[in-house]
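All protein chains but one are shown in place.
Let's turn to chain A:
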Amino acid sequence: MAANMSACLLALHRCCQYPALALVARRQWSSSPAPPPLHRRLLLFLTQQYSDIEMLISWSSRRTRKQLHKKNVYYGYTESFYGRDVASAYFVLRMKGTFRYVGQSEWYGADQRNKLGLFEDWEFLNYKERQLEEVDLSDTEINYTGLSNIEVQRSLKTLKVSHCPEVDDWFLEKLHIFEDTLEELDISHCPRITIGGLAALRNLKGLKRLNVSSLAKISNPGLVIILLEEMLPQCDITATGYKLDLDPVMDNEEEEEEEEMEKEKNLFQRWR
């Protein structure tokens, strides 16, 4: 509330800063022979109310942040009833991820959902003290605070967080808690990871497979991959989706096809 108040005051201030703009707009209006069309009037109206729009946008972004925070909150309530392992499992399922228990072979959470997206099988509530071995949280909104829910799973072997928009360098840094057991890590297509976060993977000495494909913020991927390979010598690093200058033979086929299609498109356009 308080913050909203100050924001309103600021908005008011900014409103007062645009009298010139309003004057100009009105002058144009009055000098033209007929009132401008609806869309232009709407745009003029919007330019005068710019600060209100700014307010609305900041409110909506604040709301999104609150929702994200709510999703990733620590499941203390569940933990008080069922223990930490069940709380972790519940968290993974709530985030629409899947997991596999230690010693079992089937993945939990994949098809236990009905048409509404709610899962029906609440069996996992009975499995207290059962640790998770593999967790797949791809395409979810997990972030640094959400990781505290899975922190307790000390026999975690596989973690997949590809295509997660909120996974960033701080998340990678926190993964050191799994340094003894983690063997496979998939962080491909996460737009927020940078080289500073990849340096944090140095603690995961037991890592055997690492997937760092298509990370948007890596500026020189070839060098980064080489440095990663030096840092983690026993690890198998997969890094596709980058335009490396010295292409190995394997990646060429797809790229050649794309180039040919582009050339054809260009020719077509020129003919037209």
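Here is the rule we go by: a contact is a pair of C-beta atoms (placed from the backbone, for glycine too) under 8 Å apart; a residue touches a chain by one contact, two chains touch by 3 or more; residues count from 1.
Methods note: contacts and distances are computed from a predicted model.
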| item | value |
| --- | --- |
| Options "Glucosidase 2 subunit beta", "Sister chromatid cohesion protein Dcc1", "FAD-dependent oxidoreductase domain-containing protein 1" or "Mediator of RNA polymerase II transcription subunit 18": UniProt name of the undisplayed chain | "FAD-dependent oxidoreductase domain-containing protein 1" |
| Option from A:R65, A:K128 or A:R154 whose C-beta touches the chain left out | A:R65 |
| Among A:Y74, A:W107, A:Y127 or A:Y144, the residue in touch with the chain that has been omitted | A:Y144 |
| Chain not shown, touching residues in chain A | 2-3, 5-6, 9-10, 13, 16-17, 20, 54, 57-58, 61, 65, 144, 169-170, 172-174, 176, 194-200, 202-203, 220, 223-224, 227-228, 230-231 |
